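Worksheet for the structure shown next.
With one protein chain withheld, the remaining protein chains of the complex are depicted in position.
Take a look at subunit A:
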Amino acid sequence: MQQQSAIQAEEAEKIPFVGDKEPLSSLAAEYKAGGSPVLLEKIKILSEQYAAIRRTRGDGNCFFRSFMFAYLEHILESQDRAEVDRVRANVEECRRTLQKLGYPEFTFEDFFALFLEQLESVIQGSEASISDEELVKRSRDQSVSDYVVMFFRFVTSGEIRKRSEFFEPFILGLTSASVEQFCKSAVEPMGEESDHVHITALSDALGVPIRVVYLDRSSCDNGSVSVNHHDFTPVAGNNNSGGSEAVNPFITLLYRPGHYDILYPK
């Protein structure tokens, strides 16, 4: 176990928590040597819609880390103050959820405070405002990055526990664990990988839609190749989501079995 985590740590060190934005051609380059024709075909299709990719470290936190960066970068670029106010209200709702579930406040308050600080800093016009460059720097700084990842883990766990009846059948489909065990062993510890249950819960809790584009070897029976995606749309009526109209996710993640990166549409 310890050796396994040592190897993982060593491999992970080669990539920063959050990489630089790279043209999508760098994705194709990865599969040039002996890559499956299905994958190369799919990357070609992707390149019609997407311009760039930003890689994240494969340390088990990649979904949360990708979400963190993509969300904060979106706010930084859009300066959407209404979105910030909306998400802040949902964060306070998450805080109340954890309180009601009996989590001692002092075990999670620092993580909430640090996220709200990051959220504040990407809106311009205050003394604490930061640039895109600084956002990248902070996302690579463990003392900021891991705290924000942990904040999302708290939010995700709280949402799953709050709506345990809804999540239970999906959790049973993944493992034989109870909701409680699942949260304790697969959500709350750092480095535990995320599945559709985590994504659904986080998207619902914060009211932020997320698009996940799947890049795998699957193809249709007739041999034609297309790239699937799934939009995680926050349930209407839960928290302050933007209403029930069809939402266009501003966060797009690329999923390859076992890993998430950030995609940038053209």
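As a convention for this text, a residue touches a chain if its C-beta (ideal position, glycine included) is under 8 Å from a C-beta of that chain, and two chains touch if they have at least 3 such contacts; residues count from 1.
Please note the rule applied: contacts and distances are computed from a predicted model.
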Chain left out of the displayed complex - its UniProt protein name, from "E2 ubiquitin-conjugating enzyme", "Lysosomal dipeptide transporter MFSD1", "Ras-related protein Rab-30" or "NADH dehydrogenase [ubiquinone] 1 alpha subcomplex assembly factor 3": "E2 ubiquitin-conjugating enzyme"
Given A:Phe17, A:Phe69, A:Tyr147 or A:Phe232, the one touching the chain that is not displayed: A:Tyr147
Hidden-chain contact residue, picked from the options A:Pro37, A:Gly173, A:Gly191 or A:Pro265: A:Gly191
Sole contact to the chain not displayed, among A:Gly34, A:Pro104 or A:Pro169: A:Pro104
Sites on subunit A contacted by the missing partner chain, in the whole complex: 1-2, 5, 103-104, 106-108, 110-111, 143, 146-147, 150, 153-154, 184-185, 188-191
